[in-house]
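Removed: one protein chain of the complex. Kept in place: all other protein chains.
Chain IDs A, B, C and D follow the sequence of writing; residue 1 opens each chain.
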Amino acid sequence: ACGGGETGEDDNGNQATEEEDRIYTIDDFNQVKTHEDGAEAIDGGVLNFGLVSDTAFEGTLNFNFYTGNPDVEIINWFDESLLAIDENYAYTQDGAATFEVDEDEGSMTFTIRDNVNWHDGEPVTAEDWLFSYEVIGHPDYDGIRYGSMFTIIEGMEAYNNEEADTISGIEVLDEKTLKITYDQFTPSLLASGVWAYAMPKHLFEDIPVADMSSHDLVRRNPVGMGPFKVDSIVPGESVTYVKNEDYWRGEPNLDGVTLRVVNPNVVVQSLRNGQIDLVNQFPADQYPENAEMSNVEFLASIDTAYTYIGFKLGTWDEEEREVVMDPDAKMADVELRRAMWHAVDNQTVGDRFYNGLRWNATTLIPPSHPDYHDETIEAPLYDVELANTILDEAGYEDVTGDGYREDPEGNELVINFASMSGGDTAEPLARYYIQSWDAIGLNVQLVEGRLMEFNNFYDRVEADDAAIDIYQGAWGVGSDVDPTGLYGRNAGFNYTRYASERNDELLAEGLSEEAFDESYRQDVYSEWQEYMVENIPAFPTLYRARLVAVNDRVQNYAVNFQAGHDIYRYELAVTQEDANAAE
Amino acid sequence: MWKFIVRRLLIALPQILLLSVLVFLMAQMMPGDALSGLIDPNIDPAAIEAQRERLGLNDPWHIQYVDWITGVVTEGDLGRSFRYKMDVTEIIGQRLTNTFWLSLVTLIFTYLIAIPLGITSGRYNDTFRDQMITGYTYVGFATPLFIFALVALWILGFQFGWFPTGGSVSPGLTPGTFEYFLSRLHHLILPALSMALITTVNTVQYLRSEIIDTKQKDFIITARAKGASESRVYNRHILRNSLLPIAAFFGFEITGLIGGTIFVETIYSYPGMGQLFVESINLRDYSVVTAVVLLLGIASILGALLSDIILSLVDPRIRIK
Amino acid sequence: MDNLQKELDNKINNIEKSPSGVSIIWREIMRDKLALISLVFLLLVTTLVYGVSIFLDLDEIVKIDLFAIHEPPSSDFWLGTDYGGRDVFGQLIIGTRNSLTIGFLVTLMTGLIGVTFGLTAGFFGGHIDNIMMRVLDFFIILPFLMIVIVFVSIVPNYSIISFSLIMTAFLWMGIARLIRSKALQERELDYAQASKTLGTPRWKIMFGQVLPNVSSLIIVTMTLNLAANIGLESGLSFLGFGFPEETPSLGTLLSYARNPQTLENRWWIWMPAAILIFLLMLSVRNVGEALKRATDARQRRG
Amino acid sequence: MDNKLLEIKNLKTSFRIKDDYYAAVDDVTLTVNKNEVLAIVGESGSGKSALAFSIMRLHNRAKIEGEVLFKENNIVELSPSKMNKLRGNDMAMIFQDPLTALNPLMTIEDQIGEALFLHNKKMSPKERRNKVIDLLNQVGIPRPDYTCDQFPHELSGGMRQRVMIAIAISNNPELLIADEPTTALDVTIQAQILDLIRDLKENMNAGIVLITHDLGVVAEMADRVAVMYAGEIVEIADVHTLFENPRHPYTRSLLNSVPSDGHEGKLHVIQGIVPSLKHLPRQGCRFSARMPWMDESVHEENPVLHEIAPGHHVRCTCHEHFYFPKESKEVQNDGIS
């Protein structure tokens, strides 16, 4: 079902040594666990889930309050979104709630199924859903969820400013029916743009909003509506779940799940000896040595993220809250940017550093959104000669004879490159890029001579630090394909500070009424991708695979439960009591 | 005695205050804050900025400091972790217990190893046994803790599978049960042992030279002249007098452990203060960083105080009236 | 008069100097085979590392080679390559040099500060000592590793120098305390008192009379500190608070072993560094112990 | 004489320095009788303590040859456990420095009590305490019950030395060896301690070996005197003979060098220093090196201890004809080779 055809050329990459070099492609992997041995699933059993992380989990175990990734992995086992999605992250009617859209009125009406109950037996009601909006919109709310997803709801801002006691745009029609009216109704809403996580109001009601996030109900005894119930928590380390017999889709197969944090360093061993059946994410750099692990199957999906090189083209105007382009910016010449794209061999980087588990990226919409990623677009390819020619023609020539090109005015050109530390290959990768640009005569230097620590990096990139000309970053793309949040004129995260009228237009079109028509929307975003490849405010470097390892005894598992494989967590099963160890 | 302790505490107060300022300032100087890591297109940067304002992160440092220290002093409130959204006191509470047990078991191992080895080595100095033990101390000295811990984890944790490879307790056990206790112990042994094996070498050496020193003291000859047998001389006179400085070292040992836990907890994914510290530094959760450093600083002070008290209890020469 | 003078000169010039402290130390080391081997090893490594690194092209060593990632040792790469396709052997040489440099720098700087501080406090005693000891007490209670880590993450320009400075700032207390207590003892000794009655100014007594008497202690402590400092640096690098990779150190190479695949399958990256650290620390320790014996007449081996 | 308590025959005590043995006590033969104070005098380093330690067999690593007969036992060959029974019971010792000779971490009661306990396990703690108080009384400590619970550092030098004596006499030893018991003390206290020791001899009929380098103390205390030089006994005589008619040049030198009413002007000086163990002449008269004005024969001969009058033994070949130079001009390069 997934795309990723762009990796097809992989094989022609490099000569004979492929066997030894162990280069893989995303196509080598299934997304759903296969059942080759034909073993029968048993009733019950406990699954051991490894949450791969080198830190303890925070333990803010509620969709409305969590911030980090480890926590959401924990929540997913016992709670779930009321709305289900397909592989393009568009809502379907298969979830705990169904919905109707009224485009004219700009509203959506949701109906929660009758048999959807909280773990304590209370039914999940429209009130509960409303309650989560009231909490997140509350001035005392200390989480980070309050954003555009909420502000577009009618009356939300008034409520947030304490001008209104209620949110005028949200109506509880009856016990199970909720209607939300939006100020702006965009196609994004249908692609995971609705906050679909209810909160058990009967439990939270009496807790002041400011205290909720540290309350026991969030920390120790969380209550959800998912297939499993939290049984016990060792803070930061592990959680045990038991099945929720009352789950609305049906009684889960497994008796329970044990989740524990597993350090990336010990993942392989833990999988090998069967201590854990399943990990949320297998460290890709350890894959080649362990590809043949006999007791597990590796699955993979395309990650909703890409890395990119961004060019600083302007600044952020805090007053106007918009991007201001600087025509004199060092990187203002698109030919220079194009040449730099041509200079890097991302295909080889992906093959060599990541054994093919990351691969050359072409556009700013990754193939994780298969309907929108346009694989036909021809992005600049690795071509040193072409890069040189482009630079020569654009007037970047080495007039001083020091081996580096000067700018067209003949001034020394030093491009300052910011890249962040952390991650396994950060260092050599940054070095590699510098080397590559060096090869076309560009003098690129790391800012301050070293990689920047994550926070420092974003602080400075965000502040448009003049010492930074280009930077290497990574974006996780949202479930909605709309890139306005990253590339819009008014987007604070538009770190390249690129804006153009055409860009504004295209982005607006993607959210226009017409865009409710999917093929129209696809065309718009194709055009946008193309436009960005032409103008290169940033160029994507690598797309990535998300790798998961699953023990042979596990059945009914898909890499991404949400993304429409018609396999759900409650169906998970095992074929024997204990996990297999590797031979 | 009480006077002495009170006086020591009085001296410690300005130290702690100064420490708190230093720690706080350092935390402020760290680039970024807990919110700068939130790069998520689904979140509005303005919301983050509002959050910052709400948390007072945009105030000048001294105002933030006064706020913070007032909280600490008046209600023992060390602030709130940005990451965990929880009172730092509570987070540290869990981690502190873990580190406490780790340290305790390490200390027990340290002395279990050091005392017999030190005694043997000191008593039979320059014999084969002594050379073996001295050899061990040399090797132990030259092996950085983290290398040793890493290798121990690999061999004993993975290759042999004798010990768990992470965490502080197996999931799903009820606190308070014997099984729970055993599981905790099981999780502790390897980290504690590897730390002890490396850090104990100093104590072994110290004890050895202390015994060799004491052996030559006049009062040992007196004891012999009284007709005391060799074993009595060792057990009643030499040992007692040699263990004294070791006892006094006890408090400082605590300070030393703090450094060790950073490595060991990181390597064994043991959720204690050391791991918390490294995590929090990386995530700029500086209310936690501040609190951890402050607490461990206080622990050092108390350790030193403890040393003094122990020394004054066991050594009549400096007994405090 | 002249005659007498001449005769005297003759006499004086004819006599041998008695062995000085240095030669006693030398003799002791020559006697202790292990220490001798260690010393030779240290000198060898030091000269080799500093000597060879002059001829090494750092840029070449840290150059990323996508087609040579994780090569096992071969004639091209004596110790194979790391995950950036960089030559491990070259990194080992440069890394050892950097680690040693830091070790030496920190040891020297802590020595300088510690000795001056300790000597001043101990020698003057009284209020000066009191105040200085409060300062020292404060530094001592700081959880060293943590504070250094915090500092390391603050400092914008992270280099060998700044790293050494940070380490120094929180490491001088041990030696200062040692020297102080020794100076406190020394100043009560009659020779220091005698100097006072002879009209020698205080600072001259401090540096001219007392210092030579604590010098052996200083040498021994600094030697042992050197080993500890090398270890510390690698520890910090291991935790990820070390240098950027273009400034390799032994700790950087070791930190690659945090990747379990490297630990298990690519020994050539970290093992040589581990062995080298081990040997360096062991040798420094051996020499240090020999020095200690040399300065303690009771323990001297003949 | 059945009065003999201790008989030492050709005792030789050697220490190992590097790979060689050097004798700190060489060919010592002497006897100690009951109810007698035998004083041993000599300069520092002459081997007095080494001799005392050999008698008590307290040396850690020394080679002891010869015979030390005490109560029909040859101490040199006695088994450790038997030795432990003798030590502190039948033979006891007082040390020079009373501060370092007491365990700083034990109360006075415990330290004296230990000596009692070791040789009489049957005593109850209560009895023991009473006995300790009794002993402290005996050695003249003013408030024994209070002192019992004190630690050594809380006592003055004189008190500590008394405690040492209390330890030594706790089991009524027959032989008491006092190694410079008063050197660290003031004269007034010295007098008291000496009185105490003298009382012991008389009350307990003990034999006492008193080691000192203070000839005044010898004159006041001793019944017989042995003079040691460089590990050898150079002269033994009863105290009156020795002071009136010293035969060995060394004895005479010693006596002359004490400032006393006798000589107003210059004191007598013995040239040179006691050679260190390693530099002991292995041949010839050991003392002759310090009489460079004498003719050669003196230096070469190997003198033996011989009796020149009843009870008066001298180790010298020239005791009849040696002389001191008129002008005792000092040798410039004394003692330094």
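Methods note: a residue touches a chain if its C-beta (ideal position, glycine included) is under 8 Å from a C-beta of that chain, and two chains touch if they have at least 3 such contacts.
To be clear about the criterion, contacts and distances are computed from a predicted model.
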Per UniProt, the name of the complex member that is left out, chosen from "Cysteine desulfurase IscS", "NADH-quinone oxidoreductase subunit N", "Cobalt transport protein CbiM" or "ATP-binding cassette domain-containing protein": "ATP-binding cassette domain-containing protein"
May I ask which residue of D:L6, D:V25, D:I169 or D:L254 touches the chain that does not appear here? D:L254
Against the chain that's been left off, what residues of subunit C make contact? List them. 5, 8-9, 11-12, 14-15, 17-18, 21, 189-191, 193-201, 209, 212-213, 215
Per the touch rule stated above, subunit D touches the missing chain via residues 43-44, 157, 186-191, 194, 213-220, 222, 239-240, 243, 253-255, 257-260, 266-270, 273-274, 330, 332-336
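Simple rule for what comes next: only the chains that are shown with their structure count from here on.
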Count the touching C-beta pairs: is B-D or B-C ahead? B-C
Calculate how many whole Å lie between the centre of subunit B and the centre of subunit C, each centre taken as the average of the chain's C-alpha atoms. 25
Need the CA-centroid distance for the pair subunit C / subunit D, whole Å please. 50
So, in whole Å, the Cα centroid of subunit A is separated from that of subunit D by 92
On subunit A, where are the residues touching two or more other chains? 266, 269, 453
Residue set of subunit D touching subunit B in the complex reads 53, 56, 58, 80-81, 84-89, 92-93, 95, 97, 100-105, 107, 111, 114-115, 118-119, 151, 153, 164, 167-168
For a test of understanding, state which residues of subunit A touch subunit B in their complex under the given definition. 54-56, 58-60, 65, 67-68, 142-149, 151, 213-214, 219, 231-232, 234-240, 258-263, 266, 269-270, 273, 321, 422, 453-456, 458-460, 462, 475-479, 485-486, 492-493
If you look only at subunit B, which of its residues touch subunit D in the complex? 217-219, 221-230, 232, 236-237, 240-241, 244, 314-317
